[in-house]
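Have a look at the structure that comes next, please.
Left out: one protein chain. Kept in place: all the others.
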Amino acid sequence: MRAQVSRRTIFAFIGPAVFGLAIVGIAPLLYAGWTSLHFFNLTKLKRIKFIGLENYWSVLTDEVFWQAMGRTFFLLCTALPLQIALGLGIALILHKPGLGLLKTLARLSLVLPMATTYAVVGLLGQVMFNQKFGVVNQLMGGANVNWIGDPTNAFAMIIFWDVWQWTPFVALVLLAGLTMVPGEVEEAARLETKSWWVVLRHVQLPFLLPGLVAVLILRTADTLKLFDMVFTLTRGGPGSSTEFISLMIQRVGFRGFDQGLASAQAIILLIITIVLAQIYIRVFYKEV
Amino acid sequence: MKLNRLLCSVALASVMATGAFADDSDWSYKKAAEPYAGTTIDVVFLLRPGYEAIEAMIPEFENETGIKVNVIKHPYENALGEQVRDFVAGGDLDIALIDLVWIGNFAENDWILPIENFTSNAAITDPDLDLDDFFPLVLDAFGSWNGTVYGLPFDNYSGLLFYNRCMLEEAGFDGPPETWTELKDTYGPALTKDGKYAFALQSKRNETQSADSFARVLWPFGGSFLDEEFKSNLNSEESQTGLKFRQDLMQYMPDGIVAYDHAEAVNGFAQGDVAMITEWSAFYSTVVSPDTSSVADCVEIAPEPKGPAGRKPALGGFSLAVASQADEAEQAAAWLFIQWATSKANALEYLERGGVPARQSAYEDPALADKYKFVPALVESWQDGVPEFRPRFAEWPEITEIVQEWGTKMMLGEVTTEEGAQEIGSRMETVLEDAGYYSGEKPLAQ
């Protein structure tokens, strides 16, 4: 039974948080909405003028914007399956009985990539993937791969770091799911079949699903937000090959100084995010 | 005698008019700065040799004047954004650091003040300021906009051809290429072998792409960004010849040249992997220092090669101007610092510490050419050049983004030079249209 309390009490508890988040979360959005309807260039503040939906029209018809969007989802569609596959593998390895100390050590090292400052990951990437003095080419037996200067390789490099940083997350989430499978159920299944696949598919999978859903939601959101690591690693280059949506908006707004256009882009991105979040959360999280 | 007295009275009159007691003969920074001692001035500096040179000298200025110089260091790529944000926010910067392509923008926004505001005040103006001593092209391109001087040239560049004499000699050349075509057709194949490359053209997608790569192949071939009506000239035959030349030249450059910024190009040259680069004069100290270069003894310098339209070397560089947002004392202190940093008197020390002054008098001594091999080529390059090598109007920050994006796509072969030029052209024209150039609202100045 839940407490019946007065409106005033409710407001006293929840008001400050709502108020706080409204100030930092909603006020800027309203302002962005206003800006997006204007010609608003930071270096031409004398010439601000209302132009209706022109900025939106420019964004919606600009192939560069949609290419950046497509690139962002392409990254999600390539990195996420890798993360899930590798993460599942790692979780299964760590789920096997025995080797207590070594497994603890592994679990601790899995924590490190996730906590690393994203900008630092990009800087590290610059050092490790340099064609000449980078250690990655050295470890590949003195290969001469041009990582940063080739569009395809640069994209692969971004995928690598995304996978490096977030596979541990997927692995730990799935491991947590695996430990929730009741021991006797799993043992019974193992007596019936030797195939780990069958055990996984029919016994463990149901316990993994909530975790996978969470991974899907968070990775989608984080890929749309992806900025720091790419900014410090390739700045979107070479050409536009790693220019993801958040980088592109930053470029338009703070390098081209066209805040009106950038605000329109940001609002369109926000709408896409909210629609996706609505779908995900409403479908998968019903209970409050 | 009489004349002397006359001059004296004129000087006195001008001094009275400005309300200060100064006399040509005993004007000094110390005296001029007396009312402003204790003032702090904020300025953005880059992480480049010319700034390190002046930073080492700043204590002298501070001791003499009592003015404190607060240096905020930024990489070039952030410097524009940082300053624009500071100016629109009414921040702390008292001096604007202006790349030549920002000057139209800063001037139109009234973020910087014409030097006339200060030169009219004899109390704070160095009698030895001598604007005519600056290379006219440099003062015009780096410091002036629409006929008004705003900034004094401070960190000055011209594009130069750096070449590795040893590598060229080994391949049978006793001198550098005279023309771009010669560089590509004769030097290119001869010097590109065994993992070494004839040439590297820094082309990273930032200002480097527009300034060092794209514009560099337009002008010598007779191309340009804009025609007389301010419409795109990039699809003209000349511009296309230049852009196609660049595509063709890429076979003699290292892979991934589109990811090369200055650091990579200079490193490649300094490690002996690349025989020739066209780089800014400012890199001289890097490539001849044994600490950073393994080919220091082989470095020679020539002016950039010629194209069918003549020698049109890249032009770049920075001036310092007083920011309008500073208060009166800060403005005066800033003006004193700017004069001091770019003064005739300090030019040689600045040069010795690794800077490149824009004072003609600094290069008069013929012995300098032995010590600083870049001097003859630099002086030659500054005799005549194209001030609008990159258009300097207020719209450049938007246009350069477009050039960077499509210029690199062109180099990667994702679009043809024609398609790329078409994209840049139409996007550039949209920006110019919005700015009011076509409706006659704005004069066609670049």
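We call the chains A and B, going by the order they appear; numbering starts again at 1 in every chain.
FYI, a contact is a pair of C-beta atoms (placed from the backbone, for glycine too) under 8 Å apart; a residue touches a chain by one contact, two chains touch by 3 or more.
The criterion applied here is as follows: contacts and distances are computed from a predicted model.
Of the candidates "SusC/RagA family TonB-linked outer membrane protein", "Na+/H+ antiporter subunit C", "Betaine-aldehyde dehydrogenase" or "Carbohydrate ABC transporter permease", the chain left out of this view carries the UniProt protein name "Carbohydrate ABC transporter permease".
The hidden chain, counted over the whole complex, makes contact with A, B. The chain omitted from view is touched by exactly one of B:S210, B:N267 or B:N346, namely B:N267.
Looking at chain B, the residues touching the absent chain are 46-49, 72-78, 82, 85-86, 88-91, 204, 206, 208, 261-263, 266-267, 282-283, 286, 291-292. What chain A contributes to its contact with the hidden chain is residues 1-5, 7, 9-10, 12-14, 16-18, 20-21, 23-25, 27-29, 31-32, 35, 90, 93-94, 96, 98-99, 102-103, 105-121, 123-124, 126-128, 132-135, 137-138, 142, 164, 168-169, 172-173, 176-177, 210-211, 213-215, 217-218, 221, 224-225, 227-228, 231-232, 245-246, 249-250, 253-254, 259, 262-263, 266-267, 269-270, 273-274, 276-277, 281, 285, 288.
Convention: only the chains that are shown with their structure count from here on.
Within the complex formed with chain A, the residues of chain B that make contact are 80-81, 84-85, 88, 105, 109, 204-206, 255-260, 394, 397-398, 401, 405, 408-409, 411-412, 414, 434-435. Chain A contributes residues 39, 41-46, 64, 131, 146, 148-151, 154, 234-241, 251-252, 254-258 to its touches with chain B in the complex.
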